[in-house]
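Rest of the complex left out; these chains stay put.
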Amino acid sequence: MTDTVQVPSEKALQEVALTGDEYRLAVQILGRHPNHVELGIIGALWSEHCGYKTSKPLLKRLPTTGPRVLQGPGENAGAVDIGEGLAAVFKIESHNHPSAIEPYQGAATGVGGILRDVFTMGARPVALLDSLRFGPLDEARQRYLFDGVVAGIGGYGNCIGVPTVGGEVYFDESYRHNPLVNAMCLGIIRHEALTRAVAAGPGNPVLLVGADTGRDGIHGATFASVELDEQSEERRPAVQVGNPFLEKCLMEACLELAGDPRIVAMQDLGAAGLTSSTAELAWRGGCGIDLDVSKAPRRESGMTPYEVMLSESQERMLLVVERGHEQAIQEAFAKWDLRSDVIGTITDTEHLVVRDGGDVVCDLPLRMVIDDVPMRHPEARRPAELDAILARDPLAATPPFDAATALLRLLGSPNIGSRRPIFRRYDHQVGDDTVLAPGGDAALLRIKGTSLAVAVTTDGNGRYGRLDPRRGAEIAVAEAARNVVATGAEPLAVTNCLNFGNPEKPEVFWQLSEAIDGIAAACEALQTPVVSGNVSLYNDTTGISIDPTPVIGMVGRLEDVERRVGAGFAADGDAVFLIGPVAAELGGSEYQRIAHGVAEGPPPALDLALERRVQDAVREAARQGLLRSAHDCAEGGLAVALAESAILGGRGVRAAVRETEHPAGRPPSWVAGILFGETQSRFLVSLEMELKVEFRALLDQREVSYREIGVIGGDRITVEGAFDVPLDEASAAFDAALLDSHA
Amino acid sequence: MRFGIAVFPGTWSDRDCAHAVKLDGHEAVELWHKDRDLHGVDCVILPGGFSYGDYLRTGAVARFAPLMDSVQEFAAGGGLVWGICNGFQVLCEAHMLPGALVRNGSLQFRCEPSWLRVESTDTAYTGALRSGQVLQIPVSHGEGRFVADAATLDLLEEQRRVVFRYVAPDGGAVGEASPNGSLRDIAGIVSEGRNVLGMMPHPERACEQLLGSADGMELIRSVAASLSRTASFA
Amino acid sequence: MIYAVEVAVTLKPVVNDPQGLVVRDGLRQLGFSQVRSARVGKVIALELEASSDGEARAAVVEMCEKLLRNPVIEDFHIESLVAGAEVG
């Protein structure tokens, strides 16, 4: 029967991003043809963006439970217990497509969206982070995108008064046509005030609060679920202008109401606007919902029900209120000069019913639009060329320059150099909690009235992912945890943003599947469950996919803020130790890119059991107050970590690494591999000489390899026999890396 | 002491200011922009933030809040009114202080440490400080470039109403390192009656070593000291 | 009647305008070497009810004096003022 169903035109289906088969399925379930409004709603809810129709089966593989998990995936944000009756609430989200079209507003509204996800849970946002990817900065357009995105993130975060305390930014060919803009938000709340987006109580009124509804971003959700192409130009009205001032008022009003028994549920309006917020809110509670779009305040005249239901106008919230209390709640919003309107009621019909005044314009079973999303199971295929690329030996290449030059080039690389030109444009202090500011490893925020602090970071490396998506994802999790541990904190849980190309390509789907397995394995090993996340697929332009770029946001807990550790060398005469393995691994390294312009050979190996042992040992050393500085070895390897700790501390260092001393009989890039290779599971720490014995004992007992490599002091950065550069020369290169790039 | 802390829509350092004054053992009272009641506070703080989004001009709309009528009266009667960042901008818009604060010379927002030289100790806010003392207090603003015509600037200097100037960490001229390009490196000024202070940097962010500096606390202590003096005379 | 009024609020000539310099240099870099100077101000488009041009103009001038411009640093001038439809 179904194949005889009359299907609308290509164009009509394209507008709602449905296939003919999906349309037939809809007709089959409904037993009739959907009308225009219903078709738009089905298209939005069955889109990748809302329905996760490609990724959902894979996401089931992620570990999502643990003793501290209070809220796993499925809500607006995840939540973990951090002690003292407090919870950390956090999530990361992408705004890649909008930012590619209008960098300032795209990034700004991305920040606005992730903030709403957190205060919808009742939690006060205390930190923002931004994970960014662009093409090489030598192209004017990339500088324009970079500058616009940074300005937009600051423009929203600074205005609303939530500090942007961290993030990351990398520049690579892979992102030339598809910049990535992921924003993470962390909030803190008392357990009992956690608010869910679960409707209940048929007859309870539904309130729409905040901005008027305009023709903003109609089909934004479907837009994020297709490749960018020339026609993207025509979709430009999808760009929206955010209003951080309105959101600030909305946030304060919602926080005043958090935990109020008269509030049954809160849900922000994000992708697909009223459509997904009403449907998900009702369905989570096994209810139905009946709304009248004529009651929604409009910014523009002549808007159709279709437009109102699919508008993605920012700064709007939906609340379910105990019947009879709507007026009191509306007054609470009026205090902040916020408009609120009762636009519907919760029902027990399990249907989404939409009226336009008198007439019903939509009546859809919620199960159909949410649970019955037709899943896609594309074919997965490992890229054929991968074996050849992995087979190449990175150590065989002849270094184009000596180690000192290499170090300075790396420190001056936009992928490694100082991010100050970015984070000085972000208010990273408001709230009076930022104890470790951006510029080191993870950021650390104290929690007033307790001895606690939370560490937070984002990490991800697309070049490893290109070579091995599974290991790339494992490394992203491990590095995020390492950044948390470097502050002394214990990694607790993870949020993740999966930035990939078009999953309809077998190679991309394979990458996605591998990466998710990698995240799962690493999160298991490090006991950091995934509590929230976001998927951004179709990061393709004219057929070229980005490198697989899973971005991991991690939150950690520090019992005693006084036990925190910074990344910069703290005192002359302190001993410098390298903890973890020494090896010569250059595959996919920043050195390889700078020296040879390639990413080939195997990415660094990762032994998750070893990673765990190393991290636990460093954390224990920090807990015992043995460390005066700790920094993880990431891009640029041991030598860059050494230089960064020296630069951040304003102190020279003299070190020796015996593997570099007798390169005879070694492959040409051996020394470079030891110095700049990005071998995993490593920290560079410093401590008082008197504590060395105690420290060694701790590491021996935990079966962690380590070695004392040098001592802090002087005004040069030296690795005997390898390089000897003046500290100020290194600092100058580091500081200049992003300076003349407009940001 | 009772510090009143104004809250306009878009204000965000109200909570930081309350935290800071409480650290020094004082009481913090929220002053809602729609109220006229100052609840008998000893000092009014107009905190940082983006009141009304800083749309149109920073501080332009907040200036008309009902609360500001009472604040103007309070100031006219010699009461201490302390504008920080957005609060400074509001005070200029309200013509309670001369000049204006415009977009940073860099055209970029700046959140970074700044060093301030105390130019006048003859105010309630700096009484406990040494003239020439250098304080480390962060800035966080996009529109902090102080401008005024030459005559006004000269008058400010002559009446020793420039309270803080941006300097280098060693106290020397700040030059290119100025966070905003303010004329004559002005970071803070007082009214003719010396009771209304406007400053762009955020002392409330520099009240604990844990956050990098405790120099801001010196200002709060100065205010408390001067208030207890006047109280004891009363 | 409904009047559509555009009023320009610009920095006084004595106040230096770094944004204008950036615009000027940006234009020159794009090859517009004929550009001598550029200054950036605000234009505010208002829709208001008034019964005559004079009344509309007077109202807008008052709005500028009270809120739209800061006399310390800004000048203003009315760019255009057109009477539109009757009030419906």
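Quick notes on this one:
Order of writing sets the chain letters: A, B and C. Residues in each chain are counted from 1.
Throughout what follows, a residue touches a chain if its C-beta (ideal position, glycine included) is under 8 Å from a C-beta of that chain, and two chains touch if they have at least 3 such contacts.
No experiment lies behind these values; they were computed from the predicted model shown.
The full set of protein chains in the file adds up to the formula A x1, B x1, C x2.
By definition in this document, only the chains that are shown with their structure count from here on.
Viewed as a contact network, the protein chains form an open path, each link joining two chains that touch. Put simply, the chain farthest from chain B by mean CA position is A. Averaged C-alpha coordinates put the centre of chain B at 31 Å from the centre of chain C.
Here the spacing of chain A and chain B, counted between their Cα centres, is 37 Å.
Measuring from the averaged C-alpha position of chain A to that of chain C gives a distance of 42 Å.
Shown for chain A are the residues in touch with two or more other chains, of which there are none. Counting partner chains per residue, chain B shows two or more touched chains at no residue at all.
Residues 9-10, 12-13, 15-16, 19-20, 48-50, 52-55, 108-112, 138, 140, 142, 202, 204-205, 207-208, 210-212 of chain B touch chain A in their complex. By the touch criterion given at the top, residues 151, 154, 158-161, 243-246, 248-249, 336-337, 423-432, 434-435, 437, 446, 448, 561 of chain A touch chain B in their complex.
Considering their complex, residues 56-57, 60-61, 64, 92-93, 98-100, 102-103, 105-107, 147-149, 181 of chain B touch chain C.
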